[in-house]
Structures are given as structure tokens and as C-alpha cells.
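Here you go, one structure.
A single protein chain has been omitted; all remaining protein chains appear in their positions.
When the chains are written out, they are named A, B and C in that same order, and each has its own residue count from 1.
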Amino acid sequence: MRIHLIILLLMTSQAFSQNREITFPDVPGYKTLVCDFHQHTVFSDGSVWPDIRVQEAVLDGLDAISLTEHIEYQPHKSDIPHPDRNRSFEVAKEWAESRDKDLIIVHGTEITRSMPPGHGNAIFIQDVNKIILDDPIEAYREANAQGAFVFWNHPHWPAQKPDGIAELTDMHRQLISEGLLHGIEVVNEGTYSDEALTIAQENNLTIMGTSDIHGLVDWLFDIPGGGHRPVTLVFASERNEASIKEALIEKRTVAWFKNNLIGNERELVPLLNSCLTAESASYLEKTSVAVAKISNKSDATMMLLNESDYTFHQNGHLLEIPAHESVELQVKTFEEKESFQLTFQVLNAITAPGVHPKITLTFESE
Amino acid sequence: MRIHLIILLLMTSQAFSQNREITFPDVPGYKTLVCDFHQHTVFSDGSVWPDIRVQEAVLDGLDAISLTEHIEYQPHKSDIPHPDRNRSFEVAKEWAESRDKDLIIVHGTEITRSMPPGHGNAIFIQDVNKIILDDPIEAYREANAQGAFVFWNHPHWPAQKPDGIAELTDMHRQLISEGLLHGIEVVNEGTYSDEALTIAQENNLTIMGTSDIHGLVDWLFDIPGGGHRPVTLVFASERNEASIKEALIEKRTVAWFKNNLIGNERELVPLLNSCLTAESASYLEKTSVAVAKISNKSDATMMLLNESDYTFHQNGHLLEIPAHESVELQVKTFEEKESFQLTFQVLNAITAPGVHPKITLTFESE
Amino acid sequence: MRIHLIILLLMTSQAFSQNREITFPDVPGYKTLVCDFHQHTVFSDGSVWPDIRVQEAVLDGLDAISLTEHIEYQPHKSDIPHPDRNRSFEVAKEWAESRDKDLIIVHGTEITRSMPPGHGNAIFIQDVNKIILDDPIEAYREANAQGAFVFWNHPHWPAQKPDGIAELTDMHRQLISEGLLHGIEVVNEGTYSDEALTIAQENNLTIMGTSDIHGLVDWLFDIPGGGHRPVTLVFASERNEASIKEALIEKRTVAWFKNNLIGNERELVPLLNSCLTAESASYLEKTSVAVAKISNKSDATMMLLNESDYTFHQNGHLLEIPAHESVELQVKTFEEKESFQLTFQVLNAITAPGVHPKITLTFESE
Partner (left out) sequence: MRIHLIILLLMTSQAFSQNREITFPDVPGYKTLVCDFHQHTVFSDGSVWPDIRVQEAVLDGLDAISLTEHIEYQPHKSDIPHPDRNRSFEVAKEWAESRDKDLIIVHGTEITRSMPPGHGNAIFIQDVNKIILDDPIEAYREANAQGAFVFWNHPHWPAQKPDGIAELTDMHRQLISEGLLHGIEVVNEGTYSDEALTIAQENNLTIMGTSDIHGLVDWLFDIPGGGHRPVTLVFASERNEASIKEALIEKRTVAWFKNNLIGNERELVPLLNSCLTAESASYLEKTSVAVAKISNKSDATMMLLNESDYTFHQNGHLLEIPAHESVELQVKTFEEKESFQLTFQVLNAITAPGVHPKITLTFESE
């Protein structure tokens, strides 16, 4: 109890000193951009003016957001009649630009239907008003005609799928085969779906994680207690809208959710290799016990299970490398070696249901 | 995914509740109610829907609030045209009632003029629309005709008074003499004015403290860091709207601001006597050194300066009695006494500029 | 408002000074006693008088300790000549008894030789002086003649085994076959040895974990930061010296080390089953998603890897159940069930090198 209480308190105090920024290192060839493409304001059923979404995003260190108001669900309509459904985007953009906020705001909307196809977000659109169409497939076609990247929201939502098991319908298969649906949330707000991950992988859909925030990020995701909103890490050539869109189409994403990193091996292993670094190694005098230092340059507390040929002098098999910290291990290498390797299963990373990627760190003896 | 939003908010509010609820004890004859009668939403220049104000108030343990939208300043008008200026109140009330929130929501508005008379809040009104009048004095008359309690907002606001020194104008004198102005903020948002306190006391105005919140209470007042919003403590016969109004008219208030309690002696000394209690006293064996226990039943960390006939064995002259804690003092009473008294100046309480009330605690030896 | 943050943190850490007690639940048929049978004072090469060891033990909630001064290493001899080598035990016992400390103090000593056999602790002895013998095997025989339980200390100590790999020698085999050596430290101070665990299991030795403290427990094991000293959990019929000795001889122990529980399946699985409890389960309305509550009644933060037939709605595969807390899981059981089971690998528990026990929790639907 004491351990976690202390960690919690430390994280809390870090949060105050402006450390709530979500931070992951870049990967070879790409910048790692932190994105949340599913959010609501008073312009549909959210509880805040768009400026709060911009401020939350800046505090959270996001690179890009989208305010995706429901087209079909407008509970505040009597007070905010707005015939122009692009207002949420415009208000946010104007607020951010007039205050020099370095935040990419992507134009988007949520096409909000019963199942099938359920809810879907279209981002990188031009005009929400034109997507107001009766037939959902027509709405997806219009969004695509505007150049949208479209993803299926919370396919595992018990309100639309009472067993919570994400499952493709014929309509989804049609949308995918026509090229109208490109991504799928495996993470939405406080939830994760192994089954959605499988659907993404079997159907070449982009893995998405979003906050779907309606109220306040600070409350829902317990920011003072060290929590974070779920986001999509997007690996983009540049930090701009075009590169983000390209990266989404090419499925270069990892979802970040409650200390879990969820993605395909192609993206997740390079990310882990950028997060975890083998630093110095040196032998304790007159022994063949090496002191090996591992650094973690990410927000994820890495949970590593030892699968090396060696055991440790000061630890069991499960290692915890706290976010943005370093840990020293004493490794029993039988004899002094010029270099040695440690292999770990990364338990807080998920590449498929029940599957956790492995990484190997190579230490050069000093 | 609205379902989970609500579930998680309940959990969060439980987690927060012990820390952030503003708590002061009742005083003889009255309940101590925690009130914030100056707040804004998207219906004027605030950034949240009224439900957030209700949720913040519940988390902060408030008994009563008022949403006081600017009549004359409507920056969101193109999106929220609302010809009916009572909507903010109605939306908040409906939201709170449909969710069984035990919060008194008082109907109010802010009459927003240049100086004089500057800004003024009218609360306990019937219809904002009728107060939309060109002549400010007419507006105050209409508010009063509706039964309003009216108070002058931030008289020390540098935007309207560049030296920050609150000062009556002829128009204020007229409003007071006509009985149209009943209170004055000595505390507004992050500010306090000794001069406003003097104006209150010289003109029999009710002492008010308010948050004037536009954005998020959690951010502006650093709730995660232990901060609190400024409020007016109202000493009311009952916990209802009529009693609060009666108490405000009878000037039974204390402002609570950054660990300071500001009020007239008549209210402040009974409050301090309810907060601070002389508990047990007993003598250390074979000595005339008494162990005296003082309890603090309030949110204020009491800063006490010893003005007793006795000195302490384990402390200097300045004592800190943390909020909701007890402190044991060793008092050197020269000889064993059946009872003895300690007198303190309470430095975090203000009854006039530079004046801090005294309290005397009587300890009975066990 | 950093002031309040600091106050909050200080108050919390003060609260820790009462919360450092090591706490694990009893198991069916036995009391779980917390024991540390390897410690030093100024009477050999430690830096404290025995009363500090007693006070530390009381603060840590220990049931039993032994002060095991080196027979052969006496660096303070010129100042503390004491011909009677039982003084450390006697001083501690007298101090504890005169202050009514409810702590079992077991008489012990450390037979301190070069390898083989290295260092060994003999506890439940009668007179250290008689164990001062040249031949180590004779010393072990004398200790056994006095009724001692004897265990091998830090067999993996690089100062005596430069590769840190615990390994039996012929002398150890002889001691074991003669029944003179009964246990082995798999945990000593800040270290753990997979290889020592294997030796224990292959040779029927009792698994031991000890602090081997010379300086201050608070400093070495970072008590203010939430650390704990390593101890041996002993499963004893009664809370008395005889029952502890019986339990040690019957190998009913688990070592507790840096959030790891290390022991044989026979002891470890019942302990985990006492620590982790399946509480209530109930279905979310109109769904087949069950809310299942798991409680952790121990000091160990349980790291559980899901191996069930079901996936979770709000979590990935790795669950963290903080010490002395409960966690609610949303389990997708496909259909409403009267009862269901969840199976987890407990990664912070070790029953053999690289092997973690499984537990199964059965939930009854309400």
C-alpha cells in the first residue's frame, strides 16, 4: 500500500509542475505525435466550450486533436441551433490561432447511428453540413469524397453490443471492401477490446485509441492522481496535418491506454526500442557480476519479464522501469564479457490478444 | 459512451470528496452555509455548460450557487442567441434536479457596466430579461423590485480602477442610500481588498467573497494542489433559499479566501470559537507543565500568536493548527491550576485592515 | 499554491510512520508470522545498540527477530570486550521485556567462515560461547546439539562466490546429509538468488529471507520511500518460539523481498489465496458484462496476468491490485452466468526460477 501511495503522490506533484504532458520518443524515420481524434463540446453533447478542449490538449502535450460532434445527436439544439455544423471546429481553431497555440486541429465529425454501423468518426473533412444524409453508407461516401479518414468508434460498446464483444457485420464488411472505413477504436475512453484489435489486424484497419471526452479530461481520467487520457500515437514524417493523415492511412499507430501500449509489431517494437535504452555496463570489482543500466524515455512504466540467459543479483524476474527513470540491474553473466544481451517480454505492451512483444538490449562492458 | 462517464465520475468524486469539500462548523444559532454567488457559463463569457458548474459545486461541498451571466456582455451570442436570458439558471436547475443534487441554485445575473457603478450582481431575481435596461440605476431598481439582493463586484478591479483601491462614487452612495445596493465583494477570484472591507463596514454592506469563475475551478484555484475557491460563508437559520437571503440582508457572512477568514467581529469571533476547541488538559507528572490539546474543526489552518500569560515548553509564539487536526501544547502555568486560559491573536482572520481578532480558550485540568 | 501541496505530502508521510507494519493474512491452519533472523548490533559489526533493533522490529510489525552477531568477526572488541557472547541477545530481551514489547526474540549467532561453508546462522541456541570452535563442522554440531535451526547465509555473495551463482560444495553436502544444515537464504539484504532457490528445493532446505542489517533499517531499505526490509513469512500453529521453530523445520516459509513472494507451491499458493479474494460480481444492466471485485489483503502489490477464458472491458491483460486495496474488473462472459472463474498468473510470486504460480478466483453472480 505504501509503495503505490508514494508513487501516486509523486506523480501528483509532478502533474502540478506541468508534467502531465504525454511524452514518447520519436522512432527511426518518424516523429511520434500524440493525437486524440474523438472529443465533444457543447456543440453536440459535451459540457465545455471548444476553448477548454484546446487548453486541455495543450496541458496534455497533444500534437493534434479533432472535435467530433455528433451529427445526429444534438441535445443542446434549442440553445445552440447553429445551422452550420462546422462551428465547433471553427471556434476551436480561431481560439487556438489567436493565442498562438501550437496545436493541430483536424476537422472532423461523428456519424452517429444505431448498429450497424454504430458510431463512426470522419476526420480531415471539409464540410460537416454535406455529410448530413439519411443513408449511413451515403454519409460515409460523402465523408470519403471530402478526403476523410474514417474509423469505427467503440465497436465493443455494450449499449450497442450487449456482450461487449466487437464483431463485424455485413455492413462493416461492405464499408471496408469499398474502402470507406479505414480504422477502428481498440481503445475508447475507459475501455479496451482484444476483439477489436483482432478485427483491426484481420482487416487491415488502423488501430485507434481516443478519449471520447464529453466532460472534463481532468476528472474523467484522474489527471491529479497521475492518470492520462487514452490517445493514438501517430508515427508521422512531419508534424503537420498531411503527414498525420498519411500515417493514419498507412496504419502507423499505437494506442496508449492506462499504461498499455497496443499496436502491431511493426510499430510497437521500434517504439519500445526507442523508449528503452541499454546504458552503461561495468563489472563489480573482483566479480563477474555486471551492473547494467536501463533507461526509460517514455511515459509508460515498463513491466519487463526476464527471458534472458542470466539471472539478476538484486531482483526477481519481473522488473518495473518507471516512466522517465533509469534502473540499475546486477546481472550474473558467469564470466566477464565484453558485451551481453538481456531479453525481456514487455507485459504492458500488446501486439495481439495475450501476446506481448519481446525486446533485446545489448550492453557493452566499459 | 455516456454510461461510463457517469460511473467514473462518481468514483472520482468520492476520491476527491474528502480533500476538496469546503468544511466549516456551524455557529450558535445558525448553520454555516458555503456559497458562491458569482459564476459564468457559456451563456455569457464562461467556457462551460451549466452542468459543470453544478458538478464543481457538489465536489466543493457548496450549499448554494448562482450563475450570474453578464447581461451586457455576450461574446457567444452568434452561437447561443437565446432571447431568454434565464436559460443558464434553468439548465443548471433542471440538470441538478434530475440527478437529485442537493444544491441550492439561486437565480441571478450580473449587471455589467463601466465605472460607475461598475459590475454588480443581482441574486434572488425572477426574470433577467426585465432587467435589460439602459440606465444602470433603473436596472438596479428593477432587480430590487424583483426582490433581489444586490452586491458590488470587484470594486478594486484595476481594469476599472487602475490603482486597485476600492472607492465609493456618488452613484454608489446614491444606490446605497436608496437601499438598492446591499453588499460588496471584498474578495473576488484571486484578489482581496482591505479598502473594500472598510467600505463594507462604513456603509453597512454585506461582506462577500466569490470565485467569479469563467473557466474551470480545478485549474484556476489549483484544487489538486490543495487550493480552494473563494466563497461566502453564510450563517443561516435553515439550509434553504429564504434563510440564505435573510442572512445576506442581515450581513451574517464571512469571506473565505486563501486561508484567510474575513468578516465583522460579530460573525468572525463566533465562527473561530466554533472552529477551535480547548480539549483536555493534564499536568506532566511531578511538574507544573500542562499538556493542553487544541482541536481545529475547520478547513482553515489557524495561525495563532500567543498573547497568554504563559509560555510554551515545546513551541515559540506562533502556532499553526492545521485544518481538521489537533495540536498538543505544553503550557508552563507556574503551578498546577484547576483551569487556565490561553489567549491568541488569530492572524489568518481579518476583522479590519491590519486587525486580527483574539480568542481565548479555557482549559479544565483533568 | 505549492504550500498546500507540501503540507499534504508532509501529512501523508507522517501517516506512513504508523503504516510501515508488514502485514500478510493468515493461511488455513496457520498464523502468518513476520520474522527476520539475521541482524547485527554493536556487539559484532553493527552500528546500533540492541534496543534500536527491537524498536525497528516493532515499527515494522515483526513477530520475531534474532540478533546474530558474528562469532569470528569482532571489530569493536577493544571497546566491547565482553567475554560473554550472549550479551546482545540478553540486552535486547531485557530492554523489550521491561517495556512490554510483544516481540519474540530468538537467541542466535552467525558462524562466520570463509567458503566453504561461508557464513551460517544458528538460531534457537542456548549459549554462543560454546559454539566458539575452530572446526566449522564442529561449530555446526555444537549448535545442533543446542537444538539450533541452522541456515546458510547469502550463498550467492560475490565476496565469497565471485560469479554470484549459489553452488553447493562437498562440505555443504556433508552438513546437509548429517542433518546439520536446515535452511538457506534465497534472499539476503538487497539480493535474491534463483540458484539458491533451486538448491533449497533440490535439498529440502527451508527458504529464508533476511535483512542482514548492520546500519539502520530506515536508511538501507528506504522506509520513508515505501520500501520494506526482506523477511521470512513463517506459517506457525501458534505465535510462539516453539511453533516458529517447528514451522522452520517443516519448511513452512515464504520469503518477502521487494514486492516478490518466493516459496514452494505448498506454502505460496495458500498464501496467495488468502491475500486475494473474489468479492461480489454483478452484471451491468442489459449486458453480459459482469463487474467483478477483487480484494488484496496483503502488503504485496499483486501483478496478475490474465489467463482466463474471458477478456476485460476496461483493462488489458496485466492487472495491478495494489496492496490493501480492491479493484473492479468488467468481465465479458459472453452471457449472464451464475458463477464464473478467472485464472491469473501471479508474476510477483516465484515458485521456481522463471515459474510463477497461478490462482483461480470464483465469482458468484448476485
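As a working rule, a residue touches a chain if its C-beta (ideal position, glycine included) is under 8 Å from a C-beta of that chain, and two chains touch if they have at least 3 such contacts.
In this text, all values refer to a predicted model and were calculated from it rather than measured experimentally.
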item	value
Missing chain: touched chains present in the view	B, C
Touch criterion as defined above, residue of B:Arg113, B:Arg141 or B:Lys258 at the omitted chain	B:Lys258
Of C:Asp36, C:Glu189, C:Glu267 or C:Glu320, the residue in touch with the unshown chain	C:Glu189
Of B:Ile199, B:Leu233, B:Leu276 or B:Ile350, the one touching the omitted chain in the full complex	B:Ile350
Option from C:Glu167, C:Asp218, C:Glu279 or C:Glu307 whose C-beta touches the chain left out	C:Asp218
Where the missing chain touches subunit C, by residue	2-3, 6, 10-11, 13-14, 16-17, 42-43, 45-49, 51-52, 55, 76, 79-82, 87, 91, 154, 157-159, 188-191, 212, 214-216, 218-220, 222-225
Where the unshown chain meets subunit B, residue by residue	156, 158, 162-165, 190-195, 257-258, 260, 262, 284, 286-289, 303, 305-306, 311-318, 330, 332, 334-335, 347-348, 350, 353-354, 356
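FYI, only the chains that are shown with their structure count from here on.
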item	value
Central chain (by mean CA position)	A
Mean-CA-position distance for subunit B and subunit A (Å)	42
Centroid distance [mean C-alpha coordinates] between subunit C and subunit B, Å	53
Where subunit A touches two or more other chains at once, by residue number	16, 158, 190-191
